[in-house]
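The complex is shown incomplete by one protein chain, all other protein chains being positioned as in the whole.
The chains carry the letters A, B and C, assigned in the order they are written, with residues numbered from 1 in each.
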Amino acid sequence: MKISTGSEYMQSLRELNPVIYYQGERIHDVVRHPATAAHVRAAAMTYSLANDPKYKDLATATSHMTGRAIGRFTHVHQNADDLIKKAKLLRVLGQKTGTCFQRCVGFDGINAVYSVTYDMDQAKGTDYHERLKKWLTYIQDENLMVVGAMTDPKGDRSKGPAQQADPDQYLRVVERRPEGIVIRGAKLHMTGAVNSHEILLMPTTALGEDASDYAVICALPVDSPGVTMVFGRQANDSRRDQCQCLDVGKPSFGTVGGEALIAFEDVLVPWDRVFMDGETEFAGEVVYRFAAHHRANYGACKTGLMDVLIGAVSYLTLVQGTAKGSHVRDKVTEMVHLCETLYSSSLACACEGWPTASGAYMVDTMLANVCKQNVTRFHFEVARLALDLAGGFIATLPGEKDLASPEVGRLVEKYLGGVQGFPAKDRIKLGRLIEAMTGGTALVESMHGAGSPQAQRIMIFRECGLGDKVALAKKLARIPMRKDLGKK
Amino acid sequence: MKISTGSEYMQSLRELNPVIYYQGERIHDVVRHPATAAHVRAAAMTYSLANDPKYKDLATATSHMTGRAIGRFTHVHQNADDLIKKAKLLRVLGQKTGTCFQRCVGFDGINAVYSVTYDMDQAKGTDYHERLKKWLTYIQDENLMVVGAMTDPKGDRSKGPAQQADPDQYLRVVERRPEGIVIRGAKLHMTGAVNSHEILLMPTTALGEDASDYAVICALPVDSPGVTMVFGRQANDSRRDQCQCLDVGKPSFGTVGGEALIAFEDVLVPWDRVFMDGETEFAGEVVYRFAAHHRANYGACKTGLMDVLIGAVSYLTLVQGTAKGSHVRDKVTEMVHLCETLYSSSLACACEGWPTASGAYMVDTMLANVCKQNVTRFHFEVARLALDLAGGFIATLPGEKDLASPEVGRLVEKYLGGVQGFPAKDRIKLGRLIEAMTGGTALVESMHGAGSPQAQRIMIFRECGLGDKVALAKKLARIPMRKDLGKK
Amino acid sequence: MKISTGSEYMQSLRELNPVIYYQGERIHDVVRHPATAAHVRAAAMTYSLANDPKYKDLATATSHMTGRAIGRFTHVHQNADDLIKKAKLLRVLGQKTGTCFQRCVGFDGINAVYSVTYDMDQAKGTDYHERLKKWLTYIQDENLMVVGAMTDPKGDRSKGPAQQADPDQYLRVVERRPEGIVIRGAKLHMTGAVNSHEILLMPTTALGEDASDYAVICALPVDSPGVTMVFGRQANDSRRDQCQCLDVGKPSFGTVGGEALIAFEDVLVPWDRVFMDGETEFAGEVVYRFAAHHRANYGACKTGLMDVLIGAVSYLTLVQGTAKGSHVRDKVTEMVHLCETLYSSSLACACEGWPTASGAYMVDTMLANVCKQNVTRFHFEVARLALDLAGGFIATLPGEKDLASPEVGRLVEKYLGGVQGFPAKDRIKLGRLIEAMTGGTALVESMHGAGSPQAQRIMIFRECGLGDKVALAKKLARIPMRKDLGKK
Partner (left out) sequence: MKISTGSEYMQSLRELNPVIYYQGERIHDVVRHPATAAHVRAAAMTYSLANDPKYKDLATATSHMTGRAIGRFTHVHQNADDLIKKAKLLRVLGQKTGTCFQRCVGFDGINAVYSVTYDMDQAKGTDYHERLKKWLTYIQDENLMVVGAMTDPKGDRSKGPAQQADPDQYLRVVERRPEGIVIRGAKLHMTGAVNSHEILLMPTTALGEDASDYAVICALPVDSPGVTMVFGRQANDSRRDQCQCLDVGKPSFGTVGGEALIAFEDVLVPWDRVFMDGETEFAGEVVYRFAAHHRANYGACKTGLMDVLIGAVSYLTLVQGTAKGSHVRDKVTEMVHLCETLYSSSLACACEGWPTASGAYMVDTMLANVCKQNVTRFHFEVARLALDLAGGFIATLPGEKDLASPEVGRLVEKYLGGVQGFPAKDRIKLGRLIEAMTGGTALVESMHGAGSPQAQRIMIFRECGLGDKVALAKKLARIPMRKDLGKK
């Protein structure tokens, strides 16, 4: 691993030169720019943790290709234990950053593409898998951060890629040259894009035969010519931009992952970095496998965040003198219950992992969808309970400038302290932490990251084996097995 | 009504001189200051609506004291129909502002204090009720905005007012002079305080005999000497402070009501504006009546907000091409269902209204608590469903400066438009509106305004008539009525 | 009112001779047969209550046709106050019987048919309304119990009435003779049918022009030739059939309303009892109005049942020594909260009542659908909470024969008593009462009576005024009103 510490990671970013805009202006140094610095630090934790003996076993792995020690975020899962370790690693990172640390997207992309390129080569006689392995060895050896880029703008969602008025609403190959393919389009909501080294592009949906130009998987450096990023706004980002410390809630690591629109304006990608080009029949499978891995993750990393939130609220009730109320304990219990229910889903789909033909391990896809579906419900409910216990001051807190003010600082200090002797400043910090972790962007990310709720429901229905369940019921009810109605 | 239009209201505010701080700096003109201007406009709508013939019957009333036409927000409810009209008025105002219009707090304070001063005078031979009527006639004739101020800082909540280490954690009388009382303390989370004319102070809890200095009700102008306000921060207030138009979501009326900490540093209040001084046994009743009215309101005004949110999301699904999905219709249905369930509670507690001894009408207190309890659940659920349908772009939207940027504006325009021909700008506006209405502060206000969830549960248990229900069950089960166990 | 007491009602039933089967055998006397006796007593309470001065105002009304005093269950609502009184009456009856008292179906049928026949006559020049008034005067003067019969078997639900393989799956006119119409078909789930005097038949759905034989409304005595009823099974009906007293849970009034399949095998109905014959375009409106009234009722009668259940469980916790547990109080609070939320819906749709052209008052149809939708959720939740607090013994209770047994009675007595001195018999009674009120049939009735959940959702979506909400949102977001997308 060439990059083996957080500092090295940050240094490596400064050697790149991606085109990033934020609020209409170019960001030249993502490591120091106030809009992105905290996000970078959260991602850096994925490197730092590997140096903590307590977590080394979770944070690193042995490459099945080279036998060399690698960062787990570049690993291809070799067994169910790898999947379980991943879940545990994500929870720890969630606990330590309280936010998204952004490396899962590339991680899951690598794993999905690994097994599907194998299947493609078997079926079609292509050599995508070898190309992928070569690129992946480079990623592992350098320990690079990869953004897995899937979500297209989609334009009119009642129409497919090839039916859009503007054909660029889904990313596509516009030209094939001897040296490589030329791509055009965009990917939205790209977590960690601005502080990654590489982009791994994948299609966003199953594709029909008419959409072969949209069936493209390839990898390219973030600073390839023609790539432009627009970093999105987040809740209360202005506090961060103004380098406010107290009001920002979680000064070290920021609130949410940091997403960008990545536009590709006729970008050339060399052939040895192209891992699919036109094999429409495999597009759905890449989405399916990527989504399953990614949905499983949310039941792990978000529980790390919930641990922090539960701790914050629980401490706040001590500060406010309400900790012993029976309803307080009951609500804390409920938050823990929901958090652990989620974590159970994440563990379960790892524990039921299965090998693909390539040897790479997949989570149980049904349970992964169940896991993510619960995230879209429970994170809101946990936030609601946290805000219930925190009290109304979350919404009316004066700012750090008021606390520092010679005119009104004494009033803020006097009236926002809670139990005797507790500094108002610390109570405010807790309030701001809770505000940051329950506000808009954080919850939206839980809702839509790794696929919107309805996407999971479709998969759950599709994979539930309804015919088998019908047969069980018929047998118990002593209904003859007929052909006419039993099929669905 | 001296002040009879929104403009006159805004003008009247500029004739006052309250001490208001925000972010460490003094606000001199709440009508124009970017932090408060939108809030003022929302409150102004309560005046403007009375001039719309369509709503005049809801927005005005006839004073039972003077027979003169008055704004409904200064009216003492004379019958159940008044209560129903209030509910309808609040829903309309919620629909037209999409936010808190702030005048209910004073409205409910007036009604609570009106009936309790009557009871006090009957019981104790005092003349509080007459003083109150005199002050109220002034309020009605001028059509002033009153902030009903109840919530104290409370310090250590496991202790009562008289047991606090710092006795000022609950507002109290520190001196009684021939010309009036001198008060010290603070009120937190005061909605509309910075743009009100008058403050109506009330105790925050039932009080024991040892807390007679805390049993105080009185009224004073917002710019009385010794009164200082600190205006609280809200989610994404910086966008507002920077006069951003697109990103602020709801440019005309702002997001939430606008709350302030009001500190009282030895403020003199003349006797004819003192409506309780030491009658601890009546403190609980004021809180009870104020809370019931206020909780009933939330089932009306918040449904107005939900109407807006449902409309916004529904339109967005058209823009995105998803409106015909069965799950989309089902989620819209669910939002409507929750919204109307809430509204039903608000109507029901009005329809079951009852006269106090003073003649002022109270809502059904049980149903009012039920109403608010549902607000604390349903607003989150409606927000969750809205964010589900809106999609992930709520969390990753570029800003208005990106849209205007010569470098990346074309990319934002191209890739954020939705169905063909729809301007990205309008889709972004919808996204920002939804963001503003589902983000942190808005929901926290629904949770804790008018009392936190547990406060309602205590009232529901207390008022449910459990003994009667036990008797019904015993009779049907043919269990003899014994004395030993039947009592609770 | 010819029939003015419960006894007179029961006597009047014995003068009829309907064909009723149960468990394969004919029931000759519904008043005494163990399968139906308790149901009859519940219906009788609707007559008895009118003689209790405390409830006379609720239980009776003045006929708008004759000016004579009538039972409210035969009244046509003249104003919103009538609708509110109906809701209060239903809650009281639910409290006193703990079950369905069955008379609402006919009550709502009368009110729906009253206003729609008026509209039909206005539109088509028919004289259905006068016929109806004549029949209704008879019903009022005699104070008869009417079963409103709507639900057809429906066969294959993916097809309409005229598309069924068996045309009798929806009730229809098979012949028109000089003396009247001849009808064939069946109505399922007819609550109170076996102990009613008259049947009021209505179509079950909106009808197309091809279904004119299915557009029929008429009234006939329950013992008309060709009418056969099959009384359905209910949970634990065998205990009732065996005249067990303790195990049956609610000995006086039974568990659920008592439903029957009514088959019509070429039954002649005279023309003066025919209130619709072929006017397909009005069929949907009858269903709509009937359904709205009926759905509103469920928020009233079921809250009466919940009052009993809350009382039973609450008393049981005293008997078991758990009443002071904070989680016990919290769950009782939640049951009350859900119960009162329901009741609020029922009151609200009455309070928002509006006059039809005929003068008969309708409830607010949106809120009535909201009300019933909540019933389908909350009754299960209240039952779940009740069973939580009651404890596992509900599922494992020995029977009354065990308690009476010389061999094991002492063991049951010793080990099922709860707190010292409380007789095991009474604890068992409570257990059985709770069992009866939370078991299968009771909840299914709440789910599907007055229409299944999805039926309400369709109405809620249809009536929610989505276009208006979209306009509110556009205005606040400052989006121009375009034509292209704004319409839905």
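As a convention for this text, contacts are C-beta pairs under 8 Å (C-beta built on N, C-alpha and C of every residue); 3 or more make two chains touch, one makes a residue touch a chain.
Fair warning: this is a prediction, and the values are worked out from it, not measured in the lab.
Student: Considering the whole complex, which of C:V256, C:L305, C:M335 or C:L433 touches the chain not shown?
Tutor: C:V256
Student: From the list C:D29, C:D156 or C:D266, which touches the chain that is not on show?
Tutor: Spelled out, the listed residue whose C-beta touches the missing chain is C:D156.
Student: Just one of A:D237, A:D307, A:D402 or A:E445 touches the chain that is missing; which is it?
Tutor: A:D307
Student: Have a look at A:A50, A:I84, A:A292 or A:V444 and name the one touching the chain we're not showing.
Tutor: In the complete complex, the chain left out is touched by residue A:I84.
Student: If the hidden chain were put back, which residues of chain C would touch it?
Tutor: Counting only chain C, the missing chain is touched by 21-26, 151, 153, 155-159, 165-166, 168-169, 186, 188-189, 228, 230-236, 238-239, 241-242, 247, 256, 259-261, 263, 320-322, 324-325, 327, 376-377, 380-381, 383-384, 387-388, 391-399, 401-402, 404-405, 407-408, 411-412, 414-420, 435, 438-441, 443-445, 447-449, 452-454, 457.
Student: What chain B residues would touch the chain not displayed?
Tutor: Given the touch definition above, chain B has residues 326-327, 330 touching the missing chain.
Student: In the complete complex, which positions of chain A touch the hidden chain?
Tutor: Chain A touches the missing chain through residues 84, 95-98, 249-253, 307-312, 314-315, 318-319, 323, 329-330, 332-333, 336-337, 340-341, 343-345, 347-352, 366-367, 370-371, 373-374, 419, 421-422, 426, 429-430, 432-433, 457, 460-461, 464, 466, 468-474, 476-480, 484-486, 488.
Following the convention adopted for this analysis, only the chains that are shown with their structure count from here on.
Student: Which chain has the mean of its C-alpha atoms lying nearest to the mean of all protein C-alpha atoms shown?
Tutor: Centre-most chain by C-alpha means: B.
Student: Express in whole angstrom the distance between the two chain centres, defined as the mean CA positions of chain A and chain C.
Tutor: Inter-chain centre distance comes to 51 Å.
Student: Using Cα averages as centroids, what's the distance between chain A and chain B in whole Å?
Tutor: One centre to the other, that is 38 Å.
Student: Starting from the mean Cα coordinates of chain B and chain C, work out the distance between those two points in Å.
Tutor: The answer is 40 Å.
Student: Can you tell me which residues of chain A touch two or more of the remaining chains?
Tutor: Chain A, residues with two or more chain partners: 327.
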